[in-house]
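Reviewing the structure listed below.
Just one protein chain is left out here, and the rest sit where they should.
Chains: A, B and C, in written order; residue numbering restarts at 1 for each.
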Amino acid sequence: MQVIIEQLINGLTIGSFYALIALGYSMVYGVLKLINFAHGDFFTLGSYIGYTILVFGSALVTSHFGLWGGLIAATMVAAISLAIVGILVERSAYRPIYASGRLPAVVSALGASILLQNAIMVIWGPRYQAYPASLIPNIHLHLGGIHITLLQLVILIMSLCLLGILYYVIQKTTFGAAIRATALDRDTAALMGINFNTVILFIFTIGPALGAVTGVMVGSYYRQISFTMGWNYGLKAFTATILGGIGNLPGAMFGGLILGVLEMLGCAYISAAWKDVFVFLILILVLIFRPTGLFGETIAEKV
Amino acid sequence: MKNNTSFKSVRKLTTDKIWLLVVLVLFFVYPFMVSNYYIDVAFFFGIYALLGLSLNIVLGEVGLFDLGHAAFYAIGAYTTAILNTRFGIPIIVLLPVSAFAAGLFAYVVCSPVIHLKGDYLCIVTIGMGEIVRLALLNNPFDLTGGPNGVFGIDFPSFGIFEIDSSIKFYFLIWVVVALGIIGLIQLQHSRIGRAWNCIREDEIAAEANGIDVRYYKLLAFVLGAALAGVAGNIYASKLMIVSPESFSFMESCMLFCIVLIGGMGSIPGVVIGAAAISLFPEIFRPFAMYRMLIFGLVMILMMIFRPGGIWPRKRGVI
Amino acid sequence: MNQNRNEIVLQTQHLTKKFGGLTAVGQMDLKVHRGEIISLIGPNGAGKTTVFNVVTGIYKPDAGNVIFNGENIQGKKPHQIVAKGIARTFQNIRLFPNMTCLENIMAGQHCRGTAGVCASIFRTFGQKQEERRIKEISENCLRQIGLEKYKDELAKNVSYGNQKMLEIGRALATHPKLLVLDEPSSGLNPRESEDLIDFLKDLVKEDLTILIIEHDMKVVMGISDWVTVMDEGRKIAEGPPDKIYSDPLVIEAYLGKEEDDMEL
Partner (left out) sequence: MKNSKLMRVLMIMGVVVLSLVLTGPSVVGAKEPLVIGLQAPITGPWAYEGQMAKQSCEIAAQLINQKGGILGGRMIEVRVVDDEGQPKTGALAATKLVGQKDVVAVVSTYGSSVCEPASNIYEKFKKVNIGYGVTAVRLTQRNMKYFFRTCGRDDSQGEFFAKVAKERFNAKRIAIMHDNTAFGKGLAEDTKRGLKQMIDSGKTQIVYYDAITPGEKDFHVLLTELRESKPDLWYFTGYYAEAALLVNQAREIGIKFPFVGGNAAINDEFVKIAGLSVAKGCFMTNEPLPSDLPSTEAKEFLKAYKDKFGEIPSSPWPVYAADALNVIAHAVNESGSTDADVLSDYLRNKANGVPGVTGPIGFTEQGDREGVPFYLYVVDAQGRIVVSK
């Protein structure tokens, strides 16, 4: 019985990372209907910047504030720098293409992803980088016989808090309503006085920043980062967003968590090699019976 | 031919004729002037042209968002590899067989999901692509050889005439591509091509005007898959080994870029797109580390300045 | 009461369609007779377009069935219904914008052609012949609706009025027995409305039945042989146009109860 709980926690931990990335992903995707392949690389860039801060800049920070201070400082710097990178990518790669439809934007996003991925490789080198073990708090806990590290618990709690905050901002505040309105129908929202540029500014700072935070979390939790990891996480985030239903931010969150648990079930009860096949089969089955995702509302096509 | 050909169109016809001659001459002369390496580069350009044309049916003509097309390419290649190495069936016989296998696979997989719209269909095709790749990797029933793939595939041979050198493969692939182009042009100007374009323009209106949308979407997928299967067959026989790495999600993305950069629904555009995607990495080989960096940048710039593609399709006079 | 009218072409029996809790159409019985122009009128939200979409197979009804030429077509797919002989237009124009006007008309011919993939690729004799036939019929159709000079113009570049006519032309190209028009005159100026009325009138002479949803009373009066009135998903009256025009129930449905002194 204990093992099942432990596996569930493992599944939820993976799921919380997917949820966070999916959230950043579906902020851009929901509003612009743009499959932002570059989001996976925002995540990677965030973890690399976090790594650099931790290794070089944090000597002074950790001496003052201890290990946790270093980690928080790294996360902050990564988030801010990714917010800037997000805006730059939006201005250069996406803004000129809004007018020419969705498919060219996909190719441009792919181009941006390849560009970012190789830029990271050129700057930080092709080798795997490792978050230094000494800088990461490593405390093991035994809650009722279940093996869990403090870091795993902190990350689980932090991601749930971030999800909660963003859920509140998106669902309950007026600015959140503006974002949701733009997601549903950009032109009408603009007619209602919602300034499209501020919405874009918001989603292209919060989205990538969230990716960066997740990047630092993944880096500190697994302590190993590579310049190609963004591609897998990006694909998983896109899957989670679709599973939850396009343009539905809470849906993306739950989609991510469900994806994590599905992967756990596939890996534990079928076989580790076939787990991704299992996950994609479930996704396709869901879409056959609910063509707009789990939480996506089926909007009847008005004829 | 149009009877009242004005002077301008007559002149245009003759220049086209000259250009065709120049191209054909070049096509025949090229392999004898360059080293094997550049013949093989032209061969892989041909493979990507054929794959681009096959995806163009689904993405360019009907507008279905297919990011898992490499799965059909893999089915074609593996059908050829397994049947040839296990049962010794000659490659040429396997050409139609792998086209049929890929087409059948497309029909079986796409039937339950063909009603999905836009991005939902996209993620299903991505899922299908990943399932095929992972299944090949995990070697079910010891059939696909797992990560080592299937090796020892023979060369295609018509009785005594065996295609084993780069030059022969060069002519084989480009003859198949030329046949594909002619077939697709005929389809484009036929009742079926029009039906596909109607579906791309407005699905509801197409259905309400007597076009069986479901049938024609499936037809596009089956034909696209069959053509990709042919490309898989020729690729397998050229490389003599097939392994799952060649059919990754990135490969499907590259095919997607070929159709978009070339020009959706435009056959000459897709061929140029294939040239861009397959020749670019080779020409920029000396830049090594920075090669892919420039490649990503070019993709962005291309979409900013030519969103419609290098040679977009013009709705011409019929 | 329907004295000298010929046999029924289309009939709906207790047709019901619900969207969630809302009953858009409840127990609707509609009868359309051959060779006539029937108008279906009623205030906004009366369920006219919903009846339309159920008859043409876009929506599946919750209850009741649709009989066309004696055959129950309820539950059939729209393209099968078109093949049976019901062609339609849409309230807001749904042409194929990036295709030429001729191609739009040829699209209508699609269900009448038979050329398959092989025939198209190898250009068999039958296929070439069929293509030529389709092209000729389409060009005649364009000439019939007066748009042949826009033959190679993209549909989206043509004026709104012409787009309306083009959509009707496309529907006609499917050789229908029953033409179903959804507010054909909306957005047309008076002169274009008159042309439309004359055009529809001589269409009927060629053994074609027309069912129209319409708001413009002048067009309804000018054109219909029979009028059916709907309100809140139910049929409240039907009969020849002049009788309907003065029917108190109809006026009440349109203008609400209190104003008694409504000047006509």
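Here, a contact is a pair of C-beta atoms (placed from the backbone, for glycine too) under 8 Å apart; a residue touches a chain by one contact, two chains touch by 3 or more.
Everything numeric here is computed off the predicted structure, so don't read it as measured data.
Student: Name every displayed chain that the left-out chain is in contact with.
Tutor: Looking at the complete complex, the unshown chain comes into contact with A, B.
Student: Using the document's definition of touch, tell me which of B:181, B:204 or B:298 contacts the absent chain.
Tutor: B:181
Student: One chain is left out of this view; which of B:100, B:171 or B:311 touches it in the full complex?
Tutor: Reading the full complex, the residue touching the unseen chain is B:311.
Student: So which bits of subunit B touch the chain we can't see?
Tutor: 1-2, 9, 12-13, 16-17, 19-20, 22-24, 26-27, 30, 33-38, 40-42, 44-45, 137-138, 146-149, 151-152, 164, 166, 178, 181-182, 185, 189, 238-241, 243, 245-246, 267-268, 271-272, 275, 279, 282-283, 285, 288-289, 291-292, 311, 316-317
Student: Spell out, residue by residue, where the missing chain touches subunit A.
Tutor: Touch set of subunit A with respect to the missing chain: 3, 6-7, 10-11, 13-14, 17, 121, 126-128, 130, 133-134, 138, 140, 147, 149, 152, 218, 222-224, 226, 228-229, 232, 263-264, 267-268, 271-273, 275-276.
As a convention for this text, only the chains that are shown with their structure count from here on.
Student: What whole-Å value do you get for the distance between subunit B and subunit C if each is reduced to the mean of its CA atoms?
Tutor: Chain centroid spacing, subunit B to subunit C, equals 42 Å.
Student: Can you tell me which residues of subunit B touch two or more of the remaining chains?
Tutor: In subunit B, 204 touch at least two other chains.
Student: If I count partner chains per residue in subunit C, which residues reach a count of at least 2?
Tutor: 58, 90
Student: How about subunit B: which of its residues touch subunit A in the complex?
Tutor: The touching residues are 65, 112-113, 115-117, 119-120, 122-124, 126-128, 130-131, 134-135, 137-138, 204, 249-250, 253, 256-257, 260-261, 264, 289-290, 292-293, 295-300, 302-304, 307-308.
Student: Show me the residue ranges of subunit C that touch subunit B in the complex, using the header's touch definition.
Tutor: My answer: residues 56, 58, 77-79, 82-83, 87-88, 90, 94-100, 102-103, 106-113, 115-117, 120-123, 127, 130-131, 134-135, 152, 154, 170-171, 174.
Student: Spell out the residues on subunit B that touch subunit C in their complex, using ranges where they run on.
Tutor: 183, 186-187, 190-195, 197-198, 201-202, 204-213, 219, 223, 315, 317-318
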